[in-house]
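Here you go, one structure.
Shown here: the complex without one of its protein chains, the others still in place.
Right after this comes chain A.
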Amino acid sequence: MFSITQRAQDVSSMITTSIGVLAVLISLSSLIQLYLNDYNNLSGEISVKKAQNSVKFTRSFGGNARNGKENVKLAFDLETDLTPLFNWNTKQVFVYLVGEYDGLNVLKKAKVAKDESSKVVFWDKIIKDKSGAVLDLKNTRSKYSVWDYYQKMGNRTANLKLEYNIQPHVGPLIWGSVDFNYPFEFPEPKNA
């Protein structure tokens, strides 16, 4: 502390240390807030209004000229309340609608796990504020045309759920899901 440069260095180290301690305290307090708000037990409702399955023969839809790939698009109604996820440490919440379904287990000889399952994302959204946390969607079309690793998607049943990812200002990322218990069967393709 004898010269001006030494005092500037000391002040900078004090401020940096306190900012580090504050970051740890902020993230801990926000984790406690989420736990008290019961962030793991969110509920909601979904219903699929329309679904269509068409075979595509282009690379941008997963197929090639000889073997087509079944692509599924859908329109849905969704209602849920994500306000317990928002506190002072939440920067934004990324929500995405997934369909989880069992694999075909076609490659029985290969070292493939018997319980393979696939997950496809139909729609996603970035929520930046508590005011946008109450989702009430009507007839929303899926953003992405989804396809499976294998060609066949029709008549397979998927479990729809809304997964979220809380991105904080400081601290760890937190994942979770809103289970709807809504089994959804992919329709048969229009053009075989």
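In this section, a contact is a pair of C-beta atoms (placed from the backbone, for glycine too) under 8 Å apart; a residue touches a chain by one contact, two chains touch by 3 or more; residues count from 1.
In this text, contacts and distances are computed from a predicted model.
*Asks:* The complex lacks one chain in this depiction; which UniProt name from "Signal peptidase complex subunit 1", "Pleckstrin homology domain-containing family J member 1", "Beta-adaptin-like protein" or "MPH6 phase" does that chain carry?
*Replies:* "Signal peptidase complex subunit 1"
*Asks:* Out of A:Ile26, A:Val48, A:Leu104 or A:Val121, point to the residue that touches the absent chain in the complete complex.
*Replies:* Of the candidates A:Ile26, A:Val48, A:Leu104 or A:Val121, A:Ile26 is in touch with the missing chain.
*Asks:* Pick from A:Phe57, A:Trp88 or A:Tyr149: which residue touches the chain that isn't shown?
*Replies:* A:Trp88
*Asks:* If I consider the whole complex, including the chain that's not displayed, which of A:Lys50, A:Lys119, A:Lys138 or A:His169 touches that chain?
*Replies:* Selected residue, touching the omitted chain: A:His169.
*Asks:* Suppose we count only contacts with the excluded chain; which residues of chain A make the list?
*Replies:* Chain A touches the missing chain through residues 1-5, 7-8, 10-11, 14-15, 18-19, 21-22, 25-26, 29, 87-89, 169.
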